[in-house]
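One structure is given below, encoded as C-alpha cells.
Heads up, one of the protein chains got dropped from this complex, but the rest are sitting where they should.
Per-chain residue numbering starts at 1, and chain names A, B and C are given in the order in which the chains are listed.
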C-alpha cells in the first residue's frame, strides 16, 4: 500500500435511482484500498445514508452531487458536495435519527457540518486485522 | 424508461489499477439503463479498452481522466476526457489494433477523434430484444 | 449490482410471513412500505419478516420496519425479524432496534 494520494470522484444525479450506483462504486474503491468484505458493507451503508439524505432534501438549483473518495495510504476519506451551497448542513447537528447513528457507528470520523469545500465528510482507515 | 437526460461522471487517476473501477461503475450504469447482461459485458470491455489506452499513453500534466455517462432514453453515450488536451486523438485513426476492432464491433457509434469538449466518445442503444 | 427488491407474503402456522429479497434502499423501499403497512394495519396474525435473502438495507428500510411496528402494535400484533445477515444485524444493534423488535431465527 503506497502513501501517495489517489482521488476518485463520482458525480450523480440527485435522484433515488442512482444511490445504488454510489454503493457499487464505493465497494470497488473500498476493495481497491484493501478493506475486508464486512468493512466494505459498512462503507456502502454509510455512503448510502448520506446519498439518501441528499436526495430527500433535494435542490432547486442543482441536478447533481458529487462523492469524492480520497485514498491516502490506509485511510479512505469521503467528501460529499453539491453545487447548491445553500444546502448547508445536510444533517441537523443534534439529530438523533437512524441515519446519523449508523454513520457515527460505522465511520471513524465524521464532519457533519463542514466549513470546507464540501458539505459533509467522513473517513475510515484499515484496521490492524485487515 | 423516461427520456430526460441523466449524467453520471467518474473521475479516475490515470493508473492501471483503477481501470477495473471504471468497469464496475459502467456495469452499474448500464444495468440502470436496462441493458441485458451480455451487452453490459460488451460495454465494460469497450470502456476498458479506452481506459487502458489512456493509461498507457499517460500524461505529463494531468493526473486524472473522466468518463461521462449520458443516459438519454434508451441511449447510453460515453465521453472520455482529460485535462491534458495535448493528448489529442488517443487512438490513431487508421490503427488496426485489437482495441480499435473491439470498440468498433461492440459499440453502435464511435467518435475516435473528437473536436468537441471531450477526447473520445462512443454510444450504444438498447435493442428491440432488450 | 441490481437494486431490485422482491417482497413475498405467505400465511402459515398462525403467522403472516413477509420474505424480503434483494436490496432495500431509498429507491426500492416504496413498494415494501406499501405492502408492509397494509399488512400491519389489517392483519389478525403476528408478522414475521424473513430477511434470509435480504442483501442490503439502510435507515430508509429500518424506518419502514419501525413504522410497520407502530401500526402492528395499534393492532395488538407483534413483529418478529428473522434470519438477518451479520452486516444487517449490526445495524439493528447500532440503532437499538434489536431491542424494539423480537429478533428470532427460529419461528
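Odds and ends about this structure:
Here is the rule we go by: contacts are C-beta pairs under 8 Å (C-beta built on N, C-alpha and C of every residue); 3 or more make two chains touch, one makes a residue touch a chain.
Note that the structure is a prediction, hence the values are computed from the model and not measured.
Residue B:55 is the one among B:55, B:71 or B:110 that touches the chain missing from this view. Take chain B: the residues that touch the chain left off the picture are 16-17, 19-20, 23-24, 38, 41-42, 44-45, 48-49, 51-52, 55-56, 97-99, 101-102, 105-106.
Please note the rule applied: only the chains that are shown with their structure count from here on.
Taking each chain's centre as the mean of its C-alpha atoms, the one that lies farthest from the centre of chain C is B. Spacing of chain B relative to chain C, judged by their CA centroids, is 40 angstrom.
Taking each chain's centre as the mean of its C-alpha atoms, chain A lies 25 Å from chain B.
Centroids built from CA atoms put chain C at 26 Å from chain A.
Chain C has residues 1-2 in contact with two or more other chains.
Shared contact sites, meaning residues of chain B that touch two or more other chains, fall at 27-28.
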